[in-house]
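This is the structure, below, for whatever I ask next.
The complex appears here without one of its protein chains, the remainder shown in place.
Moving on to chain A:
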């Protein structure tokens, strides 16, 4: 199947999402709540595009819109740019001092917010990626809490979570660096919980939390793969290299 994005003919499979097709063809569509490792969520709405199907135009969310027919997509029409600008203005009013959001604001020539009440300490835009990633890890330690304008991301009752393993995947996927993983003195602080960090058995460098390591070890054991040793990335590579050298000697 062939679809047209901004006049460019693109090969597509049935059921593929517009955003993925555009990326493959080097057509830029801005996103915040998208990660290639996770299914699309359609929360930030920045990736909206216009789809023309059978002569009818409609606004759709490209990260979750599956292609089923030979459609024409416009990613940057005046209407789309207008909506996107308002969305970025809303995001900027929410997290005015956030580096990433501010960059986006400047890119779209939006003046700094003066009409609305703003909170300079806010960095989270509630895109939901952290929750999604935690779910995908199979941990379910954090979730969105409350509804509407009081919505936030947290652990149950804001207490230290029983199930959190301190892996930090939430912080890793966060597009605005709103989640901070604090590592100091052999301890990791995350979501109101303190974790003990494990050392690399070779060099003594801190690797990750004990809970995280145990979690991976169990998973790997369940798959029947060889038991791993707690090694840092550098030592892991080094060991691998040494093993390989040994083999070919």
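As a convention for this text, a residue touches a chain if its C-beta (ideal position, glycine included) is under 8 Å from a C-beta of that chain, and two chains touch if they have at least 3 such contacts; residues count from 1.
Following the convention adopted for this analysis, contacts and distances are computed from a predicted model.
One chain of this complex is left out of the view, and of "Branched-subunit amino acid transport protein", "Dihydroxyacetone kinase-like protein", "Glutamate synthase alpha subunit C-terminal domain-containing protein" or "4Fe-4S dicluster domain-containing protein", the protein name its UniProt record gives is "4Fe-4S dicluster domain-containing protein". Among the residues A:86, A:106 or A:239, only A:86 touches the chain that is left out of the figure. Only one of A:64, A:137 or A:181 touches the absent chain when the whole complex is considered: A:64. Checked against the hidden chain, the listed residues A:29, A:48 or A:164 yield one contact partner: A:48.
Listed by residue number, the positions of chain A touching the unshown chain are 42-46, 48, 59-61, 64-66, 79, 82-83, 86-87, 90-91, 93-94, 115-117, 125-126, 128, 143-144, 146-151.
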